[in-house]
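Okay, handing you the structure first.
Yeah, one chain of the complex is gone here, protein chain that is, but the others are all in their spots.
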Amino acid sequence: MKRILALLLATGLVLSGCGKSDTSSTASTPAAAPTTAAPSAGARKLVIGLLPKAKGNGYFVSCAKGAQEAADALGDTLIFDGPTNDDAGKQNEIVDNWINSGVDVIAVSAENKDGLSTALRQAEAKGIKVISFDADVQPDARTFFVNQATPQGIGYKLMDEAARLCGNSGEFAIITATLTADNQNEWKKYIDEDLAKNYPNMKLVDFRPCDDDTAKAQAVATTLMSAHPDLKLIMAISSKAVPGAAEAVKQAGKIGQVHVIGLGLPSENKDYVHAGVTDSVILWKTEELGALTVQVADALAKGTLKPGDKSFTVGDKTYTIDGDNVLLGEPFVFNKDNIDQFNF
Amino acid sequence: MKRHFREWSVAGALGVMLIALAIFAPRFYEGQPMLSRLTDTAPTLVIACGMALVIISRQIDISVGSQFAICGACGGMLLAHGWPAAAVIPVSIALGALFGAFNGALIAGLGLPSIVVTLATMVTWREALRWRTQGELINIGPAQWFGLSQKVGQWTIIGTALVILAAIAWAMKRLAAGRFVYAVGADAEAARLAGIRPRLVTFLTFVFLGALTGLAAMMFSVQSLQVDPNAGNGLELRVIAAVVVGGVSISGGRGNLWGVLAGLLLLACISPALTYLGVEAYWEKAIQGAIILLAVVADGLRNRKAQR
Partner (left out) sequence: MSASTHQSGGAKAVFRSHEFILFVVLVAEWIFFYFAGTSKNYSGATVGFGTLDAQFDIMRHSCEIGLLALVMTPVILTGGIDLSVGSVLGFSAIVFGKLWRDGHLPIDIAMLGALATGALAGGLNASLITWLRLPPLIVTLGTYSLFRGLAEAVAHDGDTFTNFPASFINLGNERWLGVPEQLPILAVVAIAVWLLVHRTTFGRSFRAIGFAPEGARYAGLPVERRLALAYVLAGTVAALAGIIYTARLGQAKADDGTGYELFAITAVVLGGTSIFGGTGSVHGTLLGVAAVAVLTDGLSLAHWPREAGGVLTGLLLILTLTASVLPKMLSNRRSHRQTGPSTPQPSPPSP
């Protein structure tokens, strides 16, 4: 009885193996002529996979919107998918599935910089083009990194804006996403650097995570203000944390006393900016980031963009390429004077 | 005192924690942050009351986080469309009750194990909500605090939670329905022979928990200008931990809500306490786990003594 089951199971597995197999070569064979991405992919519809750190995050939804518009304009198919929960390892699995379903380009924003690189190298070995955006992977695992701003640019901009609001002196605290997020940790490195170099009268007194939860960010901010009564500013370097920190300041009645800045979407922070709680929100044009990612992906697959190029032109815009980073531009500061102009 | 040893020991642990904070981090007691903190904890307390009933009746519900998120999101959307609070709150409660009824029907009606049923509903509902909302925040703006001022809103929420706690605690002691829950948890067969209908009681505890979750979701959603559909992540474990630390036995049949209050406050103190004491954030989970284990070990030692 059990044997029948086992036999059937084995038969099923064997049958699945007999299914037409595309390539059964392993990655250890030297990169033979890529079978799935012909160099002259000019005429056909490309399939581009866009992999965010996680779905259900307004920031990535906004990138995807721009990406979809660009894909439509180019006549390409865009797949937007990502992990829906805390399990960042799912990014690897999605990459594996995309490799097997024959996408042409994969564009990722990595939660696990090194972990995701493992899967991406497999993709490259199979001839699929790989680029990264928003959060980079290991350089050998991708051809280009569409960088909204260098981590140094982001870290310095945050620190400079914080210093400006505090009059170059005082205590501040940082709320981050999770303790293990690679790009937040990299930004913090540059914040620390800028702080040490240029602002001797300012002091970073605390650094706490909010686990990507706005309510937790609110609770953490409340406690921070209370534990550090001389706190002048809260810097929320995760988009989920900014509204939470702002609400905490509002409830504590410390509007104007404790400044709030951070990285976040204009749409998620409009109310607090207008209420005077959040002073500035720093970001970049997320839709443009998504669109540029797709444009770079398309050009790379079609061969019009090659490693070593110094600039990339699409339509009437030209972007600088620094090494292998395609730069979107400078981080943008949204405040009450301009935030209404944007709807993302 | 002996009968409620567990509850008193949790209260004692809470007391020790509070005294330690008073000595080493007196800023913990600053007024406004404390008020905000309590307001933040109030919705969890409401859900914990309902969860205590479910656990006392020897079941469990790990889907409350997803119920919470959906009720909050739906309520938020209605508020954003201008519906008055008086209309939105009942809708949220009813929606929660509906979720509870679904769980209850499968568990009490079909006799399916509660942990698996609620695991399935937890995953289904949460992913369905994510699929629909894609994490977009819902702006409720002027509906914050139900349109009341912040102070009034905060005290209202805290007061509501305490009233609910007291009412349910009283009902569990004085109302027959409350005693039935204990009876079913202690020995469902004996309860049935005594004329109680265990399946109906079980079904109703899930409906009640759902309704309370719906209410808690609204109490939570109005605390800021926006509603986050990702709220409630990990809520079920926080609630269950609070209930268990508070002395409610997972084997059913015993426990009371005052212990749950103490357990909830104890666990809720950990995160701010670490900040006030200047301890690194990454100790938080380890300490939480240790407290849960200590509480459980205390239970076990008592059981062992009783068996001798």
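When the chains are written out, they are named A and B in that same order, and each has its own residue count from 1.
Everything that follows uses one rule, which is that contacts are C-beta pairs under 8 Å (C-beta built on N, C-alpha and C of every residue); 3 or more make two chains touch, one makes a residue touch a chain.
No experiment lies behind these values; they were computed from the predicted model shown.
Enquirer: Which one, B:V10, B:L45 or B:I60, makes contact with the chain that was left out?
Expert: The missing chain is touched by B:I60.
Enquirer: Touching the hidden chain in the complete assembly: which of B:T44, B:Q67, B:S92 or B:T121 does that?
Expert: B:T121
Enquirer: Can you work out which residue in A:A71, A:I94 or A:L224 touches the chain that's missing from view?
Expert: That would be A:I94, which touches the missing chain.
Enquirer: Looking beyond the chains shown, say which of A:N185, A:S267 or A:N335 touches the absent one.
Expert: A:N185
Enquirer: Just one of B:L112, B:L148 or B:A166 touches the chain that is missing; which is it?
Expert: B:L112
Enquirer: Over the whole complex, note the residues of chain B touching the chain we left out.
Expert: The list for chain B reads 58-60, 106, 108, 110-117, 119-128, 130-131, 187-189, 192, 198-199, 237, 240-241, 244, 250-252, 280, 282-290, 292-293, 296-297, 299-301, 303-304.
Enquirer: Which positions on chain A touch the chain that was left off?
Expert: Touching the chain left out of view, chain A contributes residues 1-2, 4-6, 8-9, 12, 16-17, 19-24, 26-28, 35-36, 38, 41, 44, 55, 79, 81-90, 92-94, 96-97, 99-102, 112-119, 122, 178-182, 185.
Assume only the chains that are shown with their structure count from here on.
Enquirer: Centroid of chain A to centroid of chain B, CA atoms only: how many Å?
Expert: Chain centroid spacing, chain A to chain B, equals 34 Å.
Enquirer: Where on chain A is chain B touching in the complex?
Expert: The contact residues of chain A facing chain B are 55-58, 61, 84, 179, 206-209, 212-215, 218-220, 222-227, 229, 240, 243-244, 247-248, 250-253, 267-268, 271-272, 275.
Enquirer: Which positions of chain B touch chain A when the two form their complex?
Expert: It is residues 25, 27-28, 30, 32-33, 36-37, 40, 127, 130, 133-137, 139, 141, 150, 154, 220, 223-226, 228-231, 233, 271-272, 275-276, 281-282 of chain B that touch chain A.
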